[in-house]
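For this depiction, one protein chain was excluded, whereas all remaining protein chains were kept in their positions.
Up next, chain A:
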Amino acid sequence: MNLGTRKLLDRSFTALGFGSIVIMGLALLVVLAPIASKGIGAIVFKGTIEHRKLLLNEFHRGDAAKIGKEEASANEYRQKVFDMLSEFDQELDGMDYEQQSKYRGNYDQVKTALRGLFGPLPGDTEPALTRFRYGQTRWDKAEEKLHDLLYEQKWDYSNPDVIAKPYDVSRAAEFEGTSLVKLFSYVEENLDKMMLPEWTVYWGFITDKSIDAHFFGGIWPEIQGTIFLAIGAMVFAFPLGVIAAVYFTEYAKDGFLTSMLRSANSTLAGVPSIVFGLFGLAFFINTLHVSHSKSVLAGSLTLAIMILPTIIRAAEEAILAVPKTYKEASLGLGSTKWNTIVTVILPAALPGILTGGVISLGRAAGETAPIIFTAAVSVGAAIGLGDVLNSPTPALSWNIYNLASEHEAAAEIRHVQYGMVLSLVTIVLLLNLSAIILRARISKKLKG
């Protein structure tokens, strides 16, 4: 091959490699940037007076006197809306039946939209569910609800042969000629005075428990559950994995049994995670009865089995990478085999072993399928260290799925979902980072 072609090939190869790295980085950015920006929106957002009221009533946080004052000023403006409602109520009473029924349905929709904004209206009975006891706690949501109040979405069904198109109808127009018509422009103009939006940094999102199935409050029980499960998995899997790796590298003789064990290990690494979940349910809970039902313990054990192959593999590679001369020198000085392994080989291999552990820890924190049947619940209190043996726990990975698909009001609580995703990503990154730092310090100590 002549020099020119070779250079060209070289360069194009470099360009290809570089290009793929750039594409990967961009893809990561495309995924992570919205997660980060929307996830932060769960903590930093424009909170309304309703949010401050909620924090005061449910978590006893905030300055009661100041909030009371704000509430009074917001109520001053809201009172006009309520007055307009009662004025229209009277007007409605004066109408004949036909006119009444013409307005009744639309009027109920208006009231529902107002309840969405301000919480219960005067004269309503106190709602049982927390979600109906407060108005919109977030300004962005309040603006959405305002649109629902001002416009009704209708579908054009005039031609039954085609799929209909949506169009907005101004509600004000529906009430043309009645006293209610002025309500719409009034609410639109004075919404900020009635909701008092204010930039809020709500750290409670991380440290509070959730209220009313994640409608309000935070995600602490989920974060705690995730950490318990991940650490628990490591407690079981890491020592077992290292011991197995030592056996494979130092003690096992090459033979049929060893090669069987090795291939079993590789196969285990490729088993789909839901299989581990079902296995955990059948083996740990129904056969061994490690706990009465789902529990952190059962979940940790299942996750441990799942990450074991990765840990064994990584530890094996790390041990094999330790130079033979270390071992020979130690044995030559009269040390026993066990002593050599514990004092020479394992410390030298530790950075590599930790790398495997780190990767597995991240995986254990993020896995959903293995904990569905063994540990995760969609609602539960935060548990203490003493409860891990027999209490199930909510966990981020499962609750993200649950909130995004199964929750009856998934569309209303998108910010909680994004907040949870960001928390999970952050936890995994932090776990990885701390282990990388630990590894760096250990290898520095070994060299020095």
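Please note the rule applied: a residue touches a chain if its C-beta (ideal position, glycine included) is under 8 Å from a C-beta of that chain, and two chains touch if they have at least 3 such contacts; residues count from 1.
Throughout what follows, contacts and distances are computed from a predicted model.
Think of the chain that is not pictured: of "Hydrogenase isoenzymes formation protein HypE", "Phosphate-binding protein", "2-oxoisovalerate dehydrogenase subunit alpha" or "Biopolymer transporter ExbD", UniProt labels it "Phosphate-binding protein". For the options A:Gly4, A:Gly105, A:Gly123 or A:Pro160, the residue in contact with the chain missing from this view is A:Pro160. Checked against the hidden chain, the listed residues A:Leu257, A:Val342 or A:Leu433 yield one contact partner: A:Val342. When the omitted chain is restored, the residue from A:Lys7, A:Lys193 or A:His292 that touches it is A:His292. Among A:Asn2, A:Gln90 or A:Ser405, only A:Ser405 touches the chain left out of the display. When the omitted chain is restored, the residue from A:Asn106, A:Ser179, A:Ser273 or A:Asn390 that touches it is A:Asn390.
Taking the complete complex into account, residues 127-130, 132, 153, 155, 157, 159-166, 211-213, 235-236, 238-239, 285-286, 290-294, 297, 342, 346-347, 372-373, 376-381, 386-387, 389-392, 402, 405-411 of chain A touch the chain not shown.
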